[in-house]
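The complex is shown incomplete by one protein chain, all other protein chains being positioned as in the whole.
Chains here go by letter, A, B and C, matching the order in which they are written, and residues are numbered from 1 within each.
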Amino acid sequence: MKWLDAFSEKSARTLARRTSRRSVLAGLGSLILGATTVPLLPVARGADTKPAGGAPKADPGDPNSCDYWRHCAIDGFLCGCCGGSQSTCPPGTDMSPVTWIGTCHNPSDGKDYVISYNDCCGKSSCGRCFCNRNEGDTALFQPGQSNDYNWCSGNAKANIPYHCSTARIVGTAK
Amino acid sequence: MKWLDAFSEKSARTLARRTSRRSVLAGLGSLILGATTVPLLPVARGADTKPAGGAPKADPGDPNSCDYWRHCAIDGFLCGCCGGSQSTCPPGTDMSPVTWIGTCHNPSDGKDYVISYNDCCGKSSCGRCFCNRNEGDTALFQPGQSNDYNWCSGNAKANIPYHCSTARIVGTAK
Amino acid sequence: MRLLVNALLLCTSLAGSAFADLPSDTEHGSQVATLQVPPPKHWVWVNDFVFPHMADGMAYLIDGDSGRYLGTLSTGYGFARVVLPRDGKLIYSPETYFSRGTRGKRTDVVTVYDAGTLKPLGEIPIPAKRSSNMPMMSNSVMTDDERFLLIYNFNPAQSVTVVDIKTRKFVREIETPGCALVYPTGPRSFFSVCGDGSLLLADVDDSGAAHQKRTKPVFDMSADPVTEKAVRIGDTWYFVSFAGRIYPLKADAHEATVGASWWLTSDAERKAGWRPGGIQQLAVNAQKSRLYSIMHRGGVETHKDPGKDVWVYDVSTHQRVQQFSLKNLATSIQLSPDEQPLMYSIFIDGTDLDIYDAASGKLLRSVAHVGTTPTIMVTP
Partner (left out) sequence: MRLLVNALLLCTSLAGSAFADLPSDTEHGSQVATLQVPPPKHWVWVNDFVFPHMADGMAYLIDGDSGRYLGTLSTGYGFARVVLPRDGKLIYSPETYFSRGTRGKRTDVVTVYDAGTLKPLGEIPIPAKRSSNMPMMSNSVMTDDERFLLIYNFNPAQSVTVVDIKTRKFVREIETPGCALVYPTGPRSFFSVCGDGSLLLADVDDSGAAHQKRTKPVFDMSADPVTEKAVRIGDTWYFVSFAGRIYPLKADAHEATVGASWWLTSDAERKAGWRPGGIQQLAVNAQKSRLYSIMHRGGVETHKDPGKDVWVYDVSTHQRVQQFSLKNLATSIQLSPDEQPLMYSIFIDGTDLDIYDAASGKLLRSVAHVGTTPTIMVTP
């Protein structure tokens, strides 16, 4: 996880320099993220499982809304509207191990988080809850921070059909 | 063209029996129509060629409108909106030699015409000027008068992608 | 960067803490959701033939109780519908592909999906003759004993492909000249409906071969013909005519009889133009012996038009027992098969799936943006 430290350091400088909260990862190129592959989650039972607690949510907002804080640099169909969630792919798809990265501000705890927008691959477009936000997005010249790539690219299991995008927390952007 | 005579005879009976003007061709099954294949038309030059005459049009109405008299039993995208016309396929497609048949009333000369709705095949859906009218349409049980089949079926050159539908005059329904 | 155990733990025990970080999603947990097997009775598959982009047919799974979208299948060119075996473990999907999307070599297969993972487990090559038509339930069916899958072919010669579900192999093509679609009538029997109103009765033996018999015409195809959109309760297929007359057909491998017909409409209603219409215009619930029909007012040529009303009948008494109006125009309705049925309603040119309490006609919820041109719905 060394790259994360380097990332975080750069991120601070970036934040001071730009209006955007998204980090600059020039030269880092493509990142290998979220490569765990063991399915551990309980099966979906058709109902959204939401915590019942009444205190301010640590992860506030509706993950199926484009306004959700983690979506600050997303570009695609929200997996939570497609049979997955903000962090899991819908049934029958494969999560791309390569991805683009954003840094989003959690209004509840006031922290900036590194968000990995892993695409889910191997079926046609989900077509629901399209969301395009471009905080910190840059051109295709800097792949690690460009949401205009189909990040299913290079996933041997599903090269290359794009289904939807997740917004997975990698860690805080310190 | 013997089948046409038989067709016309049945058609008259049908007209008396039904509110629809479309002929009943039970048992005739699939028809081979419009099998001429020599391209003779001038190339399209990008402008609609419309006759300039001021007298009542013998072929009245806008062929790119669903209301056009020949469209009484059509179901699909009008080829005139897709780079073809009411009687020709758009560039790069193949006209299906098998088709379904309607009988439509020409308000200008007061006659009923047999219309062959040859599909144009081999490209994805044109997607423009969708029109569904069902005068005399019957169930899939009677293929020759069902507009719910993809009539690109069985066209060896383009089996089976559907692009658009023409409305070609076969003759009068006497 | 500190990581906590999991998101649920965080939300319930640490919510509001200004000091703990949200946990990483990349350190633990599944990446891909799976589904309950067998599926609950209130799940529904919405099939989509995607008219503007027919190479990319799809099917969508929705939970009628929560309105949650559960998953997707990608199902190729001119898709009709998924076929669901009773045990709910697999999904059979007759599919057509071209080597270059909409051109090149055509390949037809039955793809077998795992119902829990929605992954293709395998595919069964079949003759590249599968009919491409406005999707009908009777395009593809299983024999009642679920040994054979029967698929209607049109090229434009008519036949039925027989796939052995046990061995996952194509076994035979049954010629059905002049006759269309497939209606199962028993463990191994089915019929097709012929252009003259007669039936082709067929009995499939262990080898997949069919013993066929052609009946005399049982339907008048000229004056007020029946549609393909028949529905079945037990040994009876309910066909409906363009004008709204119900013909109950009992058939097995050897004979077929049409019982006394009855109307969805009174004389006065017919005069006022009321008739059924749509793509999947009828739905039944066997538990309740109920038949639901989409109704609208229009001429004979409107037999495929959508409707905004649903009329409900007791199939044993032929009495209308209920009428209600829909929120949106509908071309298709379907009922869940249980004792507290839901009614699903969708319009091919709009993509809200509306979910009603079938008993009261009350709209329970709407699911936005389900597909592109949704056609027919299939329940477990």
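The rule we apply is simple: contacts are C-beta pairs under 8 Å (C-beta built on N, C-alpha and C of every residue); 3 or more make two chains touch, one makes a residue touch a chain.
Since the model is a prediction, treat every value here as computed from it, not as a measurement.
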Only these shown chains touch the missing one, namely A, B, C
Where A:58, A:98 or A:131 are the choices, the one touching the absent chain is A:98
Omitted-chain footprint on chain B covers residues 1, 4, 8, 33-34, 36-41, 43-49, 51-53, 55-59, 81-85, 87-95, 106, 109-111, 113, 116, 118, 120, 123-124, 126-129, 161, 163, 166, 168-172, 174
In the full complex, chain A touches the hidden chain through residues 14, 17-20, 24, 26-27, 29-30, 98, 122-125, 127, 130, 132-143, 146, 148-154, 158-162
Against the hidden chain, chain C presents residues 50, 52-56, 74, 76-77, 95, 97, 99-103, 107, 109, 111, 120, 123, 372
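Convention: only the chains that are shown with their structure count from here on.
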Chain centres computed over CA atoms; the one at greatest distance from chain C is chain A
Most contacts overall join chains A-C
Rounded to the nearest Å, the gap between Cα centres of chain A and chain B is 51
Distance between the CA centroids of chain B and chain C (whole Å) is 30
Taking each chain's mean CA coordinate, chain A and chain C are separated, in whole Å, by 36
